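A quick write-up on the structure given underneath.
Excluded from the complex is one protein chain; the other protein chains are retained at their positions.
Labels for the chains are A and B, by order of writing; each one numbers its residues from 1.
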Amino acid sequence: MEHTLTIQHRDDDASRIGMWLFIFTELFLFAGLFLVFAVYRVKYYEGFHLAAKELNVTVGTINSIILLLSGMTMGIAYLAIQKAKNKLTLAMLGITILLGIIFLVNKYFEWSVKFEHGLYPGSPELISLSKGDVMFFGLYFFMTGLHALHLIAGLILIVIVFGAVIRGRVHSTKYALLENCSLYWHLVDLVWLFLFPLFYLIN
Amino acid sequence: MMEPIKKKVEGYRLYMITFTVLSILTLIAVWLTHVRFASPLVIGLIMLIAAIQAIIVLFYNMHLKFQDKILTIFVGLIFSLIFLLIIVTMLDFVYR
Partner (left out) sequence: MSQTSVSYLEYQGKYKGILGWILSTDHKRIGLLYLYTIVSFFLVGATLGLLMKLELIAPGRTIMDAQTYNAFFTLHGITMIFLVVIPGIPAIFGNFFLPIMIGAKDVSFPRLNLLSWWLYVIGAAIAISSQFLGSGPPDTGWTFYAPYSLRVPTNVLSAVLGAFVLGFSSILTGINFITTMHRMKAPGMKWMKMPLFPWSLYATGWIQILATPIIGITLLMIVAERLFKIGFFDPSLGGDPLLYQHLFWIYSHPAVYIMILPAMGVISEIIPTFARKTIFGYSAIVISSFGIAFIGYFVWGHHMFAAGMSARSLWFFSLLTFIVAIPSAIKVFNWVATLYKGSINVQTPLYWALSFIFVFLIGGLSGLFLGSLAVDVHLTDTAFVVGHFHFIVFGGMGYAFMAAIHYWFPKIYGRMYDKSWANTGWLIFFMGFLALYFTMFYLGMKGQPRRTYDYFEEYHSGNIISSLGAIVMLFGLAIIIINLVRSARHGEKAPADPWGGKTLEWTIPSPPPIENFEEIPEITHDPYDYK
C-alpha cells in the first residue's frame, strides 16, 4: 500500500507558527510580572527609586551587551546552516552557549553580592528596610530569576541543536529545530531588553 | 494565510549591523541616566529606546520582516493587548 500509517509529512511552517504561538504565551507570562512591577512602582515610587541605586549598572550593561552579542552569533548560526556551512554553525552555536554561560556567571556574582548585603527575600535586614525596598528586591530576584531559568532552558535547547547538527539531523534543507531554537533565544534577549532598563536605569 | 516565507537569505552583515545598533542604543540609554534632565522625560526616553530595540529584535533577528504579514499583525496585537492590560489594571491602582 502506498498509504503510510504514521503521518510523517514535514511542515516547517507549522512548526514555526507553533513556536511563535508559544512565544506569545511566554510574553504574557512576563507581562504578568511587568504588570506587578508597574503597580508597585506607582505605589512605592520613592522606595523603588532608592533601591534601584543598589544595583550595579556596569555589570548590568555588560550583561546586556553579552546577550546582544549572543543574539548575533545565534543569527549567524541560523544563516550558516542554510548555506550548508556546518562548521561555522557549530562554532557560532558554541560561542552562543559560552556567552550564555558568561551571562549566568555574572548574574551569579551579582546575586551573591546582594545576598552578602542581606538584600534577599525573607532576610531580617531587608524586612527592616522600607516596604518599597522589600518589593523592589522581591521583584528583582523573581523576575531576573525567571529570566535566568528561561536562559538556561534556551542553553539546553542550543546544546540539543548542537548535537543534532553533529549527527546530521539538522542540515541545510532541514533546519526548523535550529530556527525555533533561535526564536526562543531571541525571546530571552527581548525580555532582557525590558528588564534591564526597568531595574537598572530608571532611578 | 501564513503562506511559506519569502525565502531570502540575507548576509551575515545584517546581524552585525543589528548588534551594533542595539549595543549603541543600550549605551545611550545608560548614558541618559547620568544626564540631569527632568526625570519623567528621561524615563520616557529610556522606555522608548527599549521599545525601538524590541522592534529591531522582532523584525530582523526574529525575521518578522521576511514572513507573512499576518504574523506581524499578530505580534502587534499581542503587544497592544499587554499594553491595554497594564492600563486597565492601573485604572484601579492610580485612582484608588
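Assume a contact is a pair of C-beta atoms (placed from the backbone, for glycine too) under 8 Å apart; a residue touches a chain by one contact, two chains touch by 3 or more.
These figures come from a predicted structure and were not determined experimentally.
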Taking the full complex into account, find the residue in A:Ala31, A:Ile62 or A:Ala176 that is in contact with the omitted chain.
A:Ala31
Listed in rising order, the chain A residues that touch the chain left out are 1, 3, 5, 7, 11, 13-15, 17-18, 21-22, 24-26, 28-33, 35-36, 39-40, 43-44, 121-122, 127, 131-132, 134-135, 138-139, 141-142, 146
For chain B, which residues touch the unseen chain?
1-2, 78, 81, 84-85, 88-89, 91-96
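Rule of thumb we're sticking to: only the chains that are shown with their structure count from here on.
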Once you find the CA centre of chain A and the CA centre of chain B, what distance in Å lies between them?
16
Complex interface listing, chain A residues touching chain B
13, 16-17, 20, 24, 27-28, 31, 34-35, 38-39, 42-43, 57, 61, 64-65, 68-69, 71-72, 74-76, 79-80, 82-83, 183, 186, 189-190, 193-194, 196-197, 201-203
Interface residues, chain B side, partner chain A - complex
2, 4-5, 9-12, 14-16, 18-19, 22-23, 26-27, 29-30, 32-33, 43, 46-47, 49-50, 53-54, 57-58, 61-62, 67, 71, 74-75, 78-79, 82, 85-86, 89-90, 93-94
